[in-house]
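Each remark here refers to the structure printed beneath this line.
With one protein chain withheld, the remaining protein chains of the complex are depicted in position.
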Amino acid sequence: MLMKKRLEQKVEFGFVALIVMLAVYMPVSLYLFPQGSVFSLSLFSINLIGQIMSFALLALALDLVWGMAGMLSLGHGIFFGIGGYMMGMYLLNVSFAQTHVLPDFMQYMGWTDFPPLWHLLSGFGATLALCVLFVTMVATLFGIVTFKSRINGVYFSIITQALTYALMLMLFINDVGLGGNNGLTGFTRILDFPLSSVSTQVGLAVVACLVLAAAYLLLRFLAGSGLGRALVAIRDDEARMRFLGYKTHVIKLLAWGLSAVLAALAGMLYVPQVGIVNPTIVSPSLSIEIAVWVAIGGRGTLIGAIVGAILVNGLKFWLTAAAPSVWPFILAGVTLLITIYMGRGLWGEAKGTLTRMVR
Amino acid sequence: MMDWKRLLHWAELAGMALCLCAMGGQAVFAAGQAEPLRATAVQSFCAEGDHPDALAKLVGLGIQGDPVNRAWANTVVMAIRDGELICTPRGGAVISRNGRNLDAVTLAPAQVTPSGTPYVPTIVMMRRLAVATAEMDLFSEHRDLREKAAAQVSKFFMLLDPDILRQAIQRQGDADIKATLELAMAKRGLYSSDKREQLAAIKALGEAPSESSRTLLTDYLANDQVRAEPQLAKAAEAALHSIDQRLSIGKALSVLFSGLSYAGILLLTAIGLSIIFGLMGVINLAHGEFIMLGAYATYLVEHAMRVYVPSMFDAYIFVAIPVAFVSCGLFGVLLEFLVIRFLYRRPLETLLATWAVSIAIIKLVQLVFGSQNVEFITPSFLNGGAQVIGGFFVTYNRLFAIAFSLLVFLATFAVIRSTRIGLLMRATTQNRDMAKCLGVPAQRIDRLAFALGAGLAGLAGVVLTQIASVNPFMGAGFVIDAFMVVVLGGAGSLLGTAVSSLALGEINQFIEPFYGAVAAKVAVLLIIVLIIQKRPNGLFTVKMRG
Partner (left out) sequence: MMKQQTAIYVDGLHVNFSGFAAITNLTMEIRYGEVRAIIGPNGAGKTTLLDVITGKTRPTSGQVFLDKTIDLSRHDEASISRYGISRKFQKPSIFDALSIEQNLELAIRRGRGYLDMLRSKLSGDQRRRIAEVSVLIGLAESSSQPAGTLSHGQKQWLEIGMMLVANPKVLLLDEPVAGMSDHETQRTAELITRLKSPERAVVVIEHDMDFVGQIADLVTVLHEGSVLGEGEMNKIRNDPRVIQVYLGR
């Protein structure tokens, strides 16, 4: 039993080490090895890795509320999108300071300057702080209404889908001032670094890895603590926890808020690497996909969420370039297989087999 | 010796010849009667030239009941318009067309070659000619000609001869065209110099409330001259007020009607979902795709009938109903057999699995049919609509949607409530384990219910082809709305689905015109969350306590 625990810990820390190593390897491979060599990663691949790491963070955020606390949110795209859009607004601010050219959509709207609200997001620190604050507010508001009303299970999931759908519709409206269905694009700078430069792109990917690793450690710590156990207990029998004296809606709210912040951070990491943010980021489909990544990887295991996100998105990027018509069928097939036959997900099953082997 | 057969033969021939002569004589006689009238008409035109009443006699002939005269008058007027009429010095006229000369009165080739130059109409005359053509077309047998003429007449109301207009109104069979003409008459009255005529026109407009009459009166009141005359101003304001009252009723009815049609669509899309969710607790995210498949099935039927049975084309929608129901039902059985039955009592996994199926179906349809909207030709009996009262226009396709939804709901209700299968379904919903103990084959009931739910979704797709755009991605929007209906109404409760469809449909239509689609959706969500707090299982619960 103790050996199993030690093995588990080794695997978990090993996983973090892998991510950190990747973070180190990316700049090393780019600068040390010549392009084209077997050991080097192209800038394109590095950028891709960075995007996938952001998705992995998003998946981690969902695993916190779903895998650990049992709340299947199909609307995490909302928080991802808030982070993404706020980062986009900051990027436009900072790019404008350099180019002095208004973004296209603002010109179409007939604006001569950024609206006053945008000026709040002209500094990175302010953007980060405001984003965290805003996302926490939104999440708390939603949480208070839903958790106190004891809305659970499938109804909860459907409502989160409906909310993300409504947000998407709202973002499509040009008058809302966020670029309509074209969204925000044309970023040139972040902090003081030009986005087009190689070092910035590598830096972003590295940061994404490190943030992912840090988030993983945080959640690992949480999972191993009494609070984490309380979350798991709430997942398995919320009514019983209430009878034991736990204000379950408060605990759920805490987890929900943390998850929302992580998802927003993921959004903030994603947008500068992909260069655009538009309403599809809050499409109902994407929010369901997040759950699919977590399910395929193995919910409740944290590592599984990351594995699932990497696997699915890696496959997706490869296949949508190589054979775009085939991808939806493959995703559908994999999802069906995993949900029907491998309920614990890929990593969950792997863990189970490893444990049996150790005994 | 007399040859009787031969005599008879000759007698027959003689008889036929006599008849022919008589008929010919009659025609000549008739023509002879018409001829002097036509000659006078032509003469008066050639004599008066640019005089405003020059066309009067021609038009007079043109509006008579006799189609032959009408055709003649039309020909002459068009000839004048095209600059082909040459007046002869003796008061007759010749139509010179493509090198041929026809006598204007008889339309037979002319004996004499005209010496003068053709009459070239002035701009003012052109307008009068257009009006004259329109006036004559008002009496045509062809409805579209009359419709076009009525529109023309409305534009040039000041140039109209009121008597002709009155005759046209009297003899007009079609209600819509009559209304247009009466409006034109009223317009003419408003802008006449005679005060009494103006008052009469105001009164007439007040009694025919519509957006157009309202605009007329508003413009009329904007005129300073009118405002200076207290009697006219008061009458106009009173008429406007009465129009507004009637219009607001019309507008309210309009909102209710569109709410009803939206509710009907919601009901159709949600009823299948409610049965499946209530019975098996299965969240079927592919439900939207069943709707979409039903729409595409309708497309295939429409296309097939257009190509192979064009005479029965209008009936395609009725053929599509069973086709969509059965094909979508079969898809439902397939889905249940291949996927759903392995995920029993795992609602969250079912959600993900059905989502996977939905993306595959969407891609498949996209590959086969393409991503663009699919074009439908509306069956003729669903085209257009009718104005019930001012401001309230009922479109037939929406009426059909409402009627169809109601029918389907009642049929489903009857099946669930009165048939044995329905009883088994209800029992399995309310207490699955107990039902199984009693020997109910729960798995088979599941399959049947799934087929029913999918089939109903297909029916929704059929109706949607007449109202919404059909493309591979259409399902997504409907599925979320449908789930909202089910969440609010209570899963498994047919009555709940009906009530909540009605409520959500009307709420949406009340909010959307003012605050937009987003606000409407958010408002609906808030209402649902509020109600769910008090009744966590929806308005009408089916499952009993314990």
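All chains are identified by letter, namely A and B, in their written order; residue positions are counted from 1 within each chain.
By definition in this document, a residue touches a chain if its C-beta (ideal position, glycine included) is under 8 Å from a C-beta of that chain, and two chains touch if they have at least 3 such contacts.
Please read all numbers here as calculations on a predicted model, not as lab measurements.
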**Asked** Any idea which of A:L222, A:L262, A:L336 or A:A350 touches the chain not displayed?
**Response** A:L222
**Prompt:** Of the listed residues A:L254, A:L311 or A:V334, which contacts the missing chain in the full complex?
**Reply:** A:L254
**Request:** Among A:A230, A:V271, A:A309 or A:I340, single out the residue that touches the unshown chain.
**Result:** A:A230
**Prompt:** Taking the full complex into account, what residues of chain A touch the chain not shown?
**Reply:** 1, 222, 224-227, 229-230, 232-233, 236-237, 239-248, 251, 254
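The definition used in the following text is that only the chains that are shown with their structure count from here on.
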**Request:** Enumerate the contact residues on chain A facing chain B in the complex.
**Result:** 72, 145-146, 149-151, 153-155, 157-159, 161-163, 165-166, 169-170, 173, 284-285, 288, 291-292, 295, 325, 328-329, 331-333, 335-336, 339-340, 343
**Item:** Touch list for chain B against partner chain A, complex
**Value:** 281, 283, 285, 339, 342-343, 346-349, 351-353, 355-357, 359-360, 362-363, 367, 476-477, 480, 483-484, 487, 516-518, 521-522, 525, 528-529, 532-533, 536
